[in-house]
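Below is one structure. I have some questions about it.
Of the protein chains in this complex, all but one are displayed in their positions.
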Amino acid sequence: MKAIIAATIIGVIMMFASILSNNKSGIVSLATVLFFFLFGINIWEVYESINATGVAAPAYLNNMMSLDSFAIWFSMLMSGCALLYILLLGKEIAKVGKHVGEYFALIAFIMVGIYLLAGYSNMLMLFIGIEILSIPQYILAGSDKRNLKSTEASLKYFLMGSFSTGILLMGIAMLYGATGSFDIINFRMLQTDALNPLALSGILFLIIGLGFKVSAAPMHMWTPDVYDGSPTPFTAFMSTIVKAGVFVAFLRLFHASFGNLTNHWMMIVAVITATTLFIGNITAVFQQSVKRMLAYSSIAQAGFMLFAILSVNATAWQGIVIYAVAYSVATIGMFAVLIKLKDYTYDGFNGLAKKEPALAFFTTIFLMSLAGIPLTGGFMAKYFVLLAAVQQGQVMWLVIFALIMAAVSVYYYFKVIIAMYFKTGEAELNHEVTGYDKLMLGITCLLVILIGLMPQLLLNL
Amino acid sequence: MNEISLNHYLFVSCALFFIGVYGFLTRRNLITMLMAIELILNSININFIVFNKFLFPDKLDGLFFTIFIITIAAAEAAVAIAIIINLYRNYKTIDVEETNTMKF
Partner (left out) sequence: MTMTNLVYLIPLFPLIGFLINGIGWRTIPKSVGGLIGSITVLASFVVSLGIFFEVKSTGASSTIVLFDFIQSGKLNIPFAFQVDSLSVTFLLIITGIGFLIHVYSTSYMHEDEGMVKYFAYLNLFIFSMLLLVLGANYLVMFIGWEGVGLCSYLLIGFWFKNRDYTNAAKKAFIMNRIGDLGFLIGMLLILFHFGTLSYQDFFGQLKSGATANPSMYNWIAICLFIGAMGKSAQIPLYTWLPDAMAGPTPVSALIHAATMVTAGIYMIARSSALYNLAPDALTFVAWIGCITALIAATIAIKQYDIKKVLAYSTVSQLGFMFMALGMGAYTTAVFHVMTHAFFKALLFLGSGSVIHAMGGEQDIRKMGGLGKKMKVTQITFLIGCLAIAGIPGFSGFFSKDEILAATFEHNKAIYALGLFGAMMTAFYMFRLYTLTFTGTFRGTHDQEHHLHESPAAMTFPLIILAILSVFGGYIGLPAVISETHTLRNFLSTSVSNIAHEEMAHNTEWMLLGISTAIAVVFSIIGVAVHRKPNFVANTGLSKVFENKWYVDELYDTIIVRPLNALSDMLDRFVEKMGIDGIVNGIGKLVRFGGDRVRLLQTGQVGFYIFVMVIGITILFALSFFWIR
């Protein structure tokens, strides 16, 4: 709860900083310090929760929030990722437009949404969390106001996002009609064998509403356009940390409330997973722009994360944590490299290895992680979610399909590596890569490998 | 047939919902689309309130949820109008089909 309050206050501070000061680099520094502070508070909360073992998870807001150890731990990891994001891309955020402080304020508010989603125990909190997370994103997507693509991205995101909010609310309404409660614990009372059609429709609407937010096919259509059009630093944030936050909400709801109803919804999620994997991977193959390819790849990665949803067991929780962090870290790193380049197409990467060997090397590691090559975080992430599905045991066909799709993904990720190392050309950079950039990218790289070597570190629940 | 029952309300809500979806799919004017979204949200509000009133009258959960939805819908609408104005400045149009610079 401390983190939620702190993040809100940080958001307000940043808003005022935006009014009071025009000094961009000063605002970035302030934001960095404040996010360090936020991360510190998260660690403090984790420390407290470790000391309080055996005590029931504290409930807040009339039992609408239940901040158990998982919620606190996950919030801490996401804050860490957000901190890494600001350290890597803070300077780039300042270049998007005039209102730098407001961007950071919006990011802080999104963090509030993520904390709410990590620990909600009431549908109202789910709804509020999703909205707190979504509305700032609409604004961030359109923050480059002079740019047509950015405006268009924002519009598309808003239109489809509000539609999906409607669907989500419809699901909540139906479940309310079936059970008379908004508490996710009470949904367990639903009859397993003869499920009320109202409740079933509610569950389906929830799958669709949440599936939209994590860009699962066929609700994925907004993803490429929005991620492509948004200013690159915000794409990096939206496609990683935010998505991971929504996934945890998804997981919490479907494991805690509908865990005993799997025979009613698992096949639907399996179908969605298969479609998502297929569309994400196949379409990514044909893209010319690396930024758009990463948008499709984020759909593909969501397909893998959906495995955690449909395998209702403890490994799935571990899998989602590892996946969220490994994917976020690698993708943020990848975007931090991308933003340095003038040309976002594959050709823009030609000959990067010659010009900036360190940058090219880091990119290689990030891409290997995204492709799931062993000894990187991405491999462990894929391994854990697939392991969860294997232990669950009903969807072996889907696991095999996912492996084939993972093999396809190597093609488009490695195209970048080939461009960097094996093609001649002059990769044009926007500006000099400073020592600070290299240091931060190096640390990100180390994190990727560390997760690959010791995924256990992320599971100290 | 002299009393308005739960089903009647649900019919209204359902009709509103699908009118909203229909409007959302067929209209090209952004303001109209925004109105369609409001229709969808209002149909849901009706749902919440009638469920509360007819099925679980002892608590007011549904009613409160409705208040939250109305509040957040207002916030959403504010953002939407801002986006639409910005779009109008750039494109000089609020036709949704004109916004397709990004595709494939």
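Each chain carries a letter (A and B) given by its place in the written order, and its residues are counted from 1.
We take it that contacts are C-beta pairs under 8 Å (C-beta built on N, C-alpha and C of every residue); 3 or more make two chains touch, one makes a residue touch a chain.
Note that this is a predicted model, so its numbers are computed, not measured.
Among A:282, A:433 or A:450, only A:282 touches the chain that is left out of the view.
Shown as candidates are A:5, A:19, A:33 or A:403; the residue that touches the absent chain is A:403. Residue A:163 is the one among A:73, A:115 or A:163 that touches the chain missing from this view. On the side of chain A, the interface with the absent chain consists of residues 155-156, 159-160, 163-164, 167, 197, 200-201, 204, 207-208, 212, 217-219, 221-222, 224-225, 263-265, 267-268, 271-272, 279, 282-287, 313-315, 318, 357, 368, 373-375, 379-380, 383-384, 386-387, 390-391, 393, 396, 399-400, 403-404, 407-408, 410-411, 414, 418, 421-422, 424, 454-456, 459, using the contact rule stated above.
Although one chain is not shown, part of chain B still touches it, namely residues 21, 24-26, 28, 96-97, 99-104.
Heads up, the rule we're going with is that only the chains that are shown with their structure count from here on.
A straight line joining the Cα centres of chain A and chain B is 27 Å long.
Note for the complex: chain A touches chain B at residues 123-124, 127-128, 131, 135, 138-139, 142, 145-146, 148-149, 151-156, 158-159, 162-163, 165-166, 169-170, 172-174, 176-177, 180-182, 224-225, 228-229.
Residues 17, 20, 24, 30, 33, 37, 40-41, 44, 47-48, 51-52, 55-56, 59, 61-62, 64-65, 68-69, 72, 75-76, 79-80, 82-84, 86-87, 90-91, 96, 99-103 of chain B are the ones touching chain A in the complex.
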